[in-house]
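Reviewing the structure listed below.
Removed: one protein chain of the complex. Kept in place: all other protein chains.
And then chain A:
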Amino acid sequence: MNNMTTKEEEIAENEISKVDPFYGDAPIPEDKLERYNKGTRIKTKKIRDRKLKGTLDLTEKKYGSAVKQAARYELLLTEEPGFLETEEGEESWMVDQQSIVKEADIASANKHFQLKLEEFGPYRIDYTRNGRHLLVGGKRGHVAAFDWMTKRLMCEMNVMESVEDIKWLHTENMFAVAQRKWLYIYDNQGIEIHCMKRLNDTLRLDFLPYHFLLTTTNRHGYLQYTDISTGNIVSTINTKGGRLNVMCHNPHNAVVLLGHHNGSISMWSPNQKEPLVRMLCHKTALRSMAVEKRGNYLATAGQDRKMKIFDLRMYKPLHSYQLSTGPSNLCFSQRNLLAATSNNVVEIYNDPCIQVQERPYLVHKMKLPAEDIAFCPYEDVLGVGAADGFVSLLVPGAGEPNYDAFEANPNRSKQQRREWEVKALLEKIQPEMISLDPFMLSKVDHVTAERLRKDREEILGYVPDKPAFAPRHKKKGRSKSGHVEKRKKKVKGEKLRNHIRDEMKTKREKLKKDERKAGKFLQTANTDGQQVVEPAMMKSALDRFKK
């Protein structure tokens, strides 16, 4: 009875597959699978141990299904990225902000606004990681933090000193201001929490979010890493590169890039006093740098009005753009749009790294030169700080449409923020793990294994506590110094001799085996009645004279 039912089922399946053209699981496109694929499969064919082979096969199967599931999940993502489609004769760079604002919906139209702050100097800006809060700092001391979507002001003050740079720390609760002499850390209500006197004459600030490290460069060429969760300065490095006012970090591996006045770039990690990499990018001083979010490409701008794109994996130059006036600020968005400001013109290029773009995607002209630009994460917005205040520009297609709430959630509540903060602190990566390859921990450390093996061999072969081989004293003049040295040498070279002897033995056996094999082939050739084939081995030195 049971057999009958399974046969029936088989027949039914066959019939269905004949009728249903989409029978079975939906196919997943290759590029999507590639995105989630984490590495190559383990080859389990040659493993002898059955239990190990079974567990490895099962693990690989699970990984495969996990990759497929992750690729399939993309169907469930709700938002689509922004876009800009122009009419027949029009090009996208001809479109100005007013037209975009007119065509976009009302919520997006509110995202374009301008803050006229003419008194307190050129403004530097920073967005929080979830793109919700904005910090503006003017050179003459005006610092303000607010939620730019709801326009709710968190704090606004004048620190009564010149402000070099400002940066949000891990949440919207704290920010750092590099003032004239020292670095100050403020609460989001404007209360001064810390004054760090060891971080003096700071020019630029940067924050590594997963390591909780605030990196500061100063006028005298020092690069300092401060762990803001514990408060201690992890590393102070004298870069000997002069005044450091060009800094950015690679989001893929948390390596800090510094641009120098001789056109070179150096990459630093807190574990070394020397740079990891030095790259010559321009013939003139560097003005700005930006690293793409995946860590593949680097965009640099120099005094020679050129903007160059480099491949960061191979450290090779890819493209070179010549702009009318050299770009003074560069910024990559989450979807690989590059914003470059030259004087008072802001140009946005759509994916300039893979292909050379003839024309920019969008262009915006301002009254005064731009001081600082930043793309807002998860929004199609570019913020520009200039000498006369702040302007927020709409850039369709800049932001990542679907955020992951456990990484950065723009709509998070206080409770969610607290939970996230605790989890982030628990997962805080130690600065010792910063290196060029962030996946070092998941790889097998062949170098250390080799070194340990060699050390162990040495240890087993030679015991340092034990005195070196002292040959027995022989009588009747057989213990002359020369003879003693000979005996010592015999013992020393013993290991090497054993090794050579074993190797020669195996080689000879292999040779014999090959000969025997060739001999077998010879026999079969005879029985078939075909021509006799000579074995490849030379029996004597005179064989080469025979025909």
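Quick notes
FYI, a residue touches a chain if its C-beta (ideal position, glycine included) is under 8 Å from a C-beta of that chain, and two chains touch if they have at least 3 such contacts; residues count from 1.
Here, contacts and distances are computed from a predicted model.
Look at the chain that isn't drawn here: its UniProt entry, checked against "DDB1- and CUL4-associated factor 13", "Dehydrogenase E1 component domain-containing protein", "Protein farnesyltransferase subunit beta" or "Proteasome endopeptidase complex", names it "DDB1- and CUL4-associated factor 13".
The residue from A:W148, A:Y297, A:F332 or A:Y403 that touches the chain not shown here is A:Y403. Listed residues A:L84, A:A144 or A:L205: the one in touch with the omitted chain is A:L84. Only one of the listed residues, A:I233, A:V363 or A:I429, touches the absent chain: A:I429. Touch with the chain that is not drawn comes from one residue among A:T40, A:N232, A:Q322 or A:S442, which is A:S442. If you put the missing chain back, the residues of chain A touching it would be 35-36, 38, 51, 70, 73, 77-87, 90, 95, 99-100, 103-105, 107-108, 111, 210, 251-252, 254, 293-294, 378-380, 394, 396, 399-407, 409-413, 415-416, 426-430, 433, 438-442.
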